[in-house]
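Yeah, one chain of the complex is gone here, protein chain that is, but the others are all in their spots.
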Amino acid sequence: MTRLSASIHGWLLLLPALALLALFTHFPAVATLIDSFYSTPRGARGSVYVGLDNYLTMVEDPVFWTSLVNSIWFALGTIPISIALAILMALWVNDRIAGRTLVRMAYFTPTILPMIAVANIWLFFYTPQYGLLEQVLGTLGVPSHNWLGSPSTALTCVIVVAIWKEAGFFMIFYLAALQQIAPHLAEAAALEGASRWTFFRRVQFPLLMPTTLFVLVNAVIGAFRTVDHVIVMTRGGPDNATSLLLFHLYQVGFSFWDTGYAAAITAVLLAILATLAFGQYFFLERRVHYR
Amino acid sequence: MNGPMRVDPYEPRGVARVVESAGAALLALFWVLPLLYALWTAFHPAEYSTRFTPDAPLTLENFSRAWAAAPFARYFLNSFLLVTLVLACQFVLCTLAAYAFARYEFPGRELAFLLVLVQLMIMPDVLIVENYRTMSRLGVLDSIPAIALPYVASAFGVFLLRQTFKTVPRELDDAARVEGANALQVLMRVYVPLARPVYIAYGLVSVSYHWNNFLWPLIVTNSVESRPLTVGLQVFSSGDQGIDWSVICAATLMTSAPLLLAFLLFQRQFVQSFMRAGIR
Partner (left out) sequence: MRRRTFIRGSAAVAGGLVAAPAIAQGKTEVPFFYPVAVGGPITKIIDGYAADFEKENPGITVKPIYAGTYQETIVKALTAHKSGAPPVTSVLLSTDMFTLIDEDAIVPFDDLAKGAGDAAWIKSFYPAFMFNSQTGGKTWGIPFQRSTIVLYWNKELFKEAGLDPEKPPANWDEQVAMATKLTKRDASGNATQWGMQVPSSGFPYWLFQAFTTQNGVELMNQAGDTTYYDKPEVVAALQYWVDLSRKHKVHPPGIVEWGTTPKDFFERKTAMMWTTTGNLTNVRKNAKFDFGVAMLPAGKRRGTPTGGGNFYVFKKSTPQQREAALKFIRWITSPERAAQWGIDTGYVATRPDAWQTPAMKTYVQGFPAAAVARDQLPYAVAELSTHENQRVTKALNDGLQAALTGAKTPEQAMKDSQAEAARILRPYKK
């Protein structure tokens, strides 16, 4: 095969996928960026170039900052815990524990249930007085609390739902990776008298690093993409305590109809995701050895 | 499974096993709680949706009410068509692209790969407004292909398959070529069969994602003929009337049942193929 024909073949194979990506990812992303420098057209008034005006609006918008901070807390709350739980679940299910098929099935169910419906069920769990959480805590003598209706607990409640939804999904990846670790490593470690914890920390965890990188990228994206349950459970309230960046974007774009400003928020969101992705890549690449 | 079973020295035994099993079971219980609640509430009258007494009467009325509230049969069909369409296109497009990335040397390959990876971060979910405009210009609004199109070229799929194809030994490739197979035939005869577990694993992830996807289908569809199940489900999300958990739960069970059953029946094969896929 000549170099030229290899090039042609290669590009031909790529063409369908790249064409669709260009149409539905690259073009709209660039268009959004351009739009962020134009004002929102309103009726007869067309869209005009306004430079950085939309970005200045953003700097002055307190809800934007609240949402940004909430998103960061949401990410910090969901990502480490759901990954840690996923690893724990994978380790458990990997061992020959009692009823492991059922347990594995249980961990995976949230992935299958649609968020739009499940969020309503969680709403019941959090309902004051007769909600499940209250019924359980009430028997333990804990005073009643309005979980979703208090700014101090609402975001945590939303985080718990997100962890519940995602951990089982990540578990599958870890489970697959654990099964690939050669059994002789465990035997060797045992011969040297390493404890279970040492074995995990020194052998299993480093070998799981590529999976962790992969899961981490997914978790970060997920943290900035999850919005269904916020729409159903709190609509960003109380007083923006659960307003995440994508939810704010949805409101600005589809309730306020401020497309110029929405484009600016999208641009910032994309910049954050890009920074995180590159950061993860360069930071972790040094610590991960791909085979 | 692979090879004779070895004894894992770190396998918990005795008390440790009991403790670990109990911990795992407790977490599992917590994890299925919403599903258990859905089962309880769907099969009991509305006044028992917040009271868990063993003598509560059983009923199927919630299901008939949920069934009557929306043309779920049609939505089932739509969701099924949607998922099939997405999956079929993803398999074809991602396979071709992954093959190019894994086995072809050509100028601009790294750049092209980066351009693909961009979609891992810039999910179609964020670009709803622009994509709606595009669909309008293409004249495909309110159709199942319109729901599918932005997702068909999947960076995730390309990435996974590329990793897998790279592990295929060159010798197999060369051997097939010596026998006179052309590039596509090699792909079909050598690479695709070896990557079967990856296809199964990726397929399930994709199916569960698109079976559950909500925001984009909601915006891009208008009619019963194109709406998927999730959009049908929103009939029950809170409106003027407040939340009716009984019907929500019945509808949730009805709409998730196919996936739950499929997972229940095939979970062995599924988990194993995931393991063999070596996704990392």
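Chains: A and B, in written order; residue numbering restarts at 1 for each.
Please note the rule applied: a residue touches a chain if its C-beta (ideal position, glycine included) is under 8 Å from a C-beta of that chain, and two chains touch if they have at least 3 such contacts.
As the structure is a computational prediction, the values presented were derived from the model and not from experiment.
Novice: Among A:L13, A:L148 or A:A176, choose the residue that contacts the chain missing from this document, as touch is defined above.
Specialist: Hidden-chain contact among the options goes to A:L148.
Novice: Using the definition of touch stated at the top, determine which of B:L141, B:L172 or B:A262 touches the missing chain.
Specialist: Of the candidates B:L141, B:L172 or B:A262, B:L141 is in touch with the missing chain.
Novice: Write down which of A:P16, A:P183, A:P206 or A:P238 is the residue touching the left-out chain.
Specialist: A:P238
Novice: Even though one chain is hidden, which residues of chain A still touch it in the full complex?
Specialist: 31, 38, 41-44, 46-47, 63, 123-124, 127-130, 138, 141, 143-144, 146, 148-151, 234-235, 237-240, 251, 254-257
Novice: Across the whole complex, list the residues on chain B that are touched by the chain not included here.
Specialist: 46-47, 50, 68-71, 129, 132-133, 136-137, 139, 141, 218-219, 222-224, 227, 231-232, 234-235, 237-243, 245
Here is the rule we use: only the chains that are shown with their structure count from here on.
Novice: Where the centres are mean C-alpha positions, what is the separation of chain A from chain B, in Å?
Specialist: Computed value for the inter-centroid distance: 16 Å.
Novice: Where on chain A does chain B make contact in their complex?
Specialist: Residue list for chain A touching chain B: 3, 6-7, 9-11, 13-14, 16-21, 23-29, 31-32, 85, 88-89, 92-93, 95-118, 120-125, 130-132, 164, 168-169, 172-173, 175-177, 179-180, 183, 186-187, 189-190, 196, 199, 210-211, 214, 217, 221, 225, 227-228, 232, 246, 249, 253, 259, 262, 266, 269-270, 273-274, 277.
Novice: Of all residues in chain B, which touch chain A in the complex?
Specialist: So the residues of chain B touching chain A come out as 6, 8-12, 17, 20-21, 23-25, 27-29, 31-35, 37-38, 49-50, 92-94, 96-97, 99-101, 104-109, 112, 115-116, 118-131, 134, 149-150, 152-153, 155, 158, 183, 201, 205, 208, 211-212, 214-215, 229-230, 233-234, 236-238, 243, 245, 248-249, 251-252, 255-256, 259-260, 263-264, 267-268, 271, 274-275, 277-280.
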